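All protein chains but one are shown at their positions in the complex.
For reference, chains read A, B and C in written order, and residue numbers begin at 1 within each chain.
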Amino acid sequence: MPFALTDEQKLLQESVDRFVERDYGFDIRTRLAESETGWSAENWAIFAELGWLGVPFPEAAGGHGGGPVEAGLISEALGKGLAVEPYLWTVVLGGGLLARAGRTDLLEALIAGKLQLATGFAEPQGRYALNDVATMAEKSGGDLSISGRKAVVFNAPSADFLIVPARTAGARTDARGITLFLLPADADGVELRPYRTMDDSRAAEATLSGVRAGGDAVLGEIDDGLALLEPAVDVATAVLCCEAAGVMQALVSQTQDYIKNRKQFGVPLSSFQVLQHRMAEMFIHMEQTQSMAYMAVVRGAAGGGREVSRAASAAKAYAGEKGKLVGQDAIQMHGGMGMTKEMPISSYFKRITAIGSLFGDADYHLDRFADLAGGGAG
Amino acid sequence: MPFALTDEQKLLQESVDRFVERDYGFDIRTRLAESETGWSAENWAIFAELGWLGVPFPEAAGGHGGGPVEAGLISEALGKGLAVEPYLWTVVLGGGLLARAGRTDLLEALIAGKLQLATGFAEPQGRYALNDVATMAEKSGGDLSISGRKAVVFNAPSADFLIVPARTAGARTDARGITLFLLPADADGVELRPYRTMDDSRAAEATLSGVRAGGDAVLGEIDDGLALLEPAVDVATAVLCCEAAGVMQALVSQTQDYIKNRKQFGVPLSSFQVLQHRMAEMFIHMEQTQSMAYMAVVRGAAGGGREVSRAASAAKAYAGEKGKLVGQDAIQMHGGMGMTKEMPISSYFKRITAIGSLFGDADYHLDRFADLAGGGAG
Amino acid sequence: MDLDIGSEDQAFRDEVRAFIDKSLPSDTRDKMRRGLKLTKDDMIGWHRILHANGWGAPGWPVEYGGPDWTPMQRHIFEEETGRNHCPRLMPFGLKMVGPVIQAFGSDEQKAQHLPKIASAEIQWCQGYSEPGSGSDLASLKTRAVRDGDTYIVNGQKTWTTAAHWADWIFCLVRTDDTVKKQEGISFLLIDMATPGIEVKPIVTMEGGHEVNEVFFDDVAVPVSNRVGAENKGWTIAKFLLGHERTSIAEIGRSKAQLEKLTEIAAAEQKNGAPLLDDPRFREKIARAEIDLMALEMTLLRVVSAESAGGAPGPEASLLKIRATELQQELSELLMEAIGYYSHPDTPEALEFGWNEPSVGPDYAASLAPVYFNLRKTSIYGGSNEVQRGIISKMVLGF
Partner (left out) sequence: MDLDIGSEDQAFRDEVRAFIDKSLPSDTRDKMRRGLKLTKDDMIGWHRILHANGWGAPGWPVEYGGPDWTPMQRHIFEEETGRNHCPRLMPFGLKMVGPVIQAFGSDEQKAQHLPKIASAEIQWCQGYSEPGSGSDLASLKTRAVRDGDTYIVNGQKTWTTAAHWADWIFCLVRTDDTVKKQEGISFLLIDMATPGIEVKPIVTMEGGHEVNEVFFDDVAVPVSNRVGAENKGWTIAKFLLGHERTSIAEIGRSKAQLEKLTEIAAAEQKNGAPLLDDPRFREKIARAEIDLMALEMTLLRVVSAESAGGAPGPEASLLKIRATELQQELSELLMEAIGYYSHPDTPEALEFGWNEPSVGPDYAASLAPVYFNLRKTSIYGGSNEVQRGIISKMVLGF
């Protein structure tokens, strides 16, 4: 039956849910978010121990033979607790790229929790376009020399390696001519300017100034990096939509609790019909976002190509728009309390806002969805 | 003070309001709409007698020296009663073109109520673009011979003259090269296919097959007809927005009455908070549409040019979108009753729907507004 | 987790498609595609064709002449028939009074009515709403007074879809007005040929005739035509509210409309290029397509849960709200696509066999009438406001 979870998937989901419920209270989350690195190495070790880091990788690569669906279920559950660990960046996107490039050598360390990754898929002038790459990789002796600037590289401050698309041929926005490089984060010529982000994540501007890369630094084929990057980002986008669904579930249930308990004019806020109907709409948005996110990870699990991209873009456009609506309404219904940093709801709102533009905002994905249309009404 | 009516304007407004209230009940309106011509010659004679047909024209042309503002006030008041007389087509657009072309000879008959006009500003392939003119006027002997097809020519079945843009030079969508012709509706080669429209108006497809036109049939300058047509349509658009404001006032007040009186579960519908708030939104849309419509006619009265066009497009985009929302909500709040032909609200809804695309829908006018932007934030 | 319906269900889908291909009369298909008027014969004809194939009562168990389909098969049947331009089967017999008789009826009632519903021999209509009752169904006033073996029925029903085509009507009537309003209601089956019944058409805003007023003036109904116990009709009314609601998603029909929209937008011009290439209109279509995907995926989740034994709950309200919004949105975009040619009101062009050339493009004439007509979808069948109230109560616990 469509959408039915396997027993393994159910167990996985329950195990992450339990972890979030028991060990990831909002006060703990706040402490982690405000710590030096912004996330917990201890939790990361637990993730490794419970096998969550290896779940989406083929068994041949030391993983547990799951895929986007399992990563999505984990991310959804983590999203409910607003977990700050860089699962998306290291496991889903970074690990996804390593797996696609056949770098099982590094996956082992990743699955063991010993490796952090960041991917510089954005550049200052490029907005959300993966093909807009001005960073150059030019021949210099037997090696290549990479120079350019990567914008808002998430998890870069914690990363051991940076995965960096650079141009080995073609003009700035050509799809061909992009090559992916795996660079040690402490390589000569790599300069990071780290900062916190709106949702308590960590990121950095990365400036590359003549960073030397040998042939072993190349992931996938020379000039054909986009063929690796685009499907990996599609899957990461689908998984991120699952996280959005988790965040929205929390936004809805916290708001539901709040208006049930908060009294005004002697009655609970939830007795006002306007708020009842608005929450009904939030509930529908949440349910449908979850449907779309699940669809997108299932398509992602089935392989690559146009249908995966279309599913990811449809889900992201949907999650972006509906997530915004649900987030804004959740704050509105919390009234003044919703405006405070202290109240968890505001952190959920900031996360759903951040998700809104990650890998492209709703406009970008609507456009992409329409561009990819082939046979009309599908 | 901005928006303050002169005493004359107040009197005019009151006189049309009074006429609509006293002599234009919904049953009368229905009878007129279902009559052969679709409107009342008797009423038209009254309009002439009360001076409403001459109001917008300069005194030199036999008018009363008013302009778009006065036409707007009349149309707003007529809109409240859903009057079916072709004031927009004969007086505002047709008369406006005659006045701009200096044809005072014909205005006299128009003001006396003896002349009906229709303007073929649309072609089947042209959507809303006034410059998309495939109808050709070609030299033939000393005259011109006009052939082509005009789409949905409102008031054509009643018209004595058709005003027809035809191409005397240039390619199909060039702005230059369009000439306006004034053709007797019964001229040889004019074929009309008349029909009713969704809102009980009358229109026709006009096929022109070698209609002969001499130099005296030209309105304005040869090749420069758009310079006449575009500002005239801008003013007509602004006046139509005033009518939309009137229609919306009726939609709001009828819905307000309905939900106050209609009981469900033992209480009036108006006691449900969801409906209260929705009506508050409808009220706001109505008020703001009126503000925009007034702005647009005032700008139209001040002359021509970019600011007039921008004001007309802004008002029309606004009236189009908000009119649709108000209309749809009015039907929804009337429940099943709103679906019936018998209930006045459905006719108001059909009129606001028709207005939505007249002279271009909201998308067209948003685009045009943005195209005309010059100095940024105005 | 996957999206596969499995090979058996896929085979079933192929079978349904092939059957439609072969059996749907071409003039009916043509009317449906072009939005022309269907006759009663078109609708019943299609029902009888299905019946001849054993599919006359898609949602029913074998014992009553149904095919005993799984929830997934029912979904597939709904989708394929909707998408491939089959007329809707009238729900009043198949989805309403039929299941009621199955659950609450006497053996005699079952024997008398069920076969004729499945075979389309008898058409039904629904006597629920009354002037003044609206969403507050229980406030109904039509009275049935017992006189020996007969009820004498007086009152008025309204919004009665297809009453002018129906042979029988099922009604909620008041049999006791001394108790709480829900507790004095009974459920009667009434032959429309009984003296004292009058049907008056209600013309809807676009000029169509689908709904009616039905007047009862001393109508004699045998007590044996009552379903369930006297004064227990409200239980039946509530049963019906929960029954088989996933078909309201109208996925198949919306897919067909989306396809039509794409075709029309490719045919229409804007600034000398296809409207389909206009960035704004293209975005609107993309958005509608995504909304349709979201609805379809949610529906599939609901059908899967039903297949696993879950009772359909407030998801029906979710589906109803979003499905009707989508149908309305598509009808709005279709009207928008044709610009000025939405204005001509030419009902004659909606008659099959009308041979004049059309005023605008041949797809234009039905679009504004459909837009106006579909405003009903958010009003009828439990208004969307009522549905939001249900979600608020059942899911959110307010």
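Convention: a residue touches a chain if its C-beta (ideal position, glycine included) is under 8 Å from a C-beta of that chain, and two chains touch if they have at least 3 such contacts.
Given the structure is predicted, the values throughout are model-derived calculations rather than measurements.
*Asks:* So there's a chain missing from this view; which of the remaining chains does it actually touch?
*Replies:* Its contacts among the visible chains are A, B, C.
*Asks:* Who touches the missing chain here, A:205, A:224, A:281 or A:307?
*Replies:* Missing-chain contact among the listed residues: A:205.
*Asks:* Would you mind spotting which of B:279, B:308 or B:354 touches the chain that isn't drawn?
*Replies:* Of all options in B:279, B:308 or B:354, contact with the hidden chain holds for B:279.
*Asks:* From the listed residues B:77, B:298 or B:337, report the one that touches the chain absent from this view.
*Replies:* B:298
*Asks:* Could I get the residues of chain B that touch the absent chain, sorted low to high?
*Replies:* Residues 1-6, 9, 69, 256, 260, 270-271, 273, 276-277, 279-281, 283-284, 287-289, 291-292, 294-295, 297-299, 301-302, 314, 317-318, 366-367, 369-370, 373, 376-378 of chain B touch the chain that is not shown.
*Asks:* Could I get the residues of chain C that touch the absent chain, sorted low to high?
*Replies:* Residue positions of chain C that touch the missing chain: 279-280, 283.
*Asks:* By the contact definition given up top, give the residues of chain A that touch the hidden chain.
*Replies:* Within chain A, the residues touching the omitted chain are 122, 124-129, 132, 151-152, 172-173, 193, 195-199, 201, 203, 205, 262-266, 272, 274-275, 328, 331-332, 335-336, 338-342, 346-347, 349-350, 353-354, 357, 361, 363, 367.
By our rule, only the chains that are shown with their structure count from here on.
*Asks:* Which chain is in the middle, if each chain's centre is the mean of its C-alpha atoms?
*Replies:* C
*Asks:* With centres defined by CA atoms only, which chain is the most remote from chain C?
*Replies:* Result for the farthest chain: A.
*Asks:* Any idea how many Å lie between the Cα centroids of chain B and chain C?
*Replies:* 39
*Asks:* What is the distance, in whole Å, between the centres of chain A and chain C, each centre taken as the mean of its C-alpha atoms?
*Replies:* For chain A versus chain C, the centre distance works out to 42 Å.
*Asks:* Express in whole angstrom the distance between the two chain centres, defined as the mean CA positions of chain A and chain B.
*Replies:* Going by mean C-alpha positions, chain A sits 52 Å from chain B.
*Asks:* Would you give the residues of chain A that are in contact with at least 2 other chains, written as numbers and ranges?
*Replies:* Touching at least two other chains: 273, 277.
*Asks:* Quick check: what residues of chain C touch more than one other chain, meaning two or more?
*Replies:* Correct list: 385, 388.
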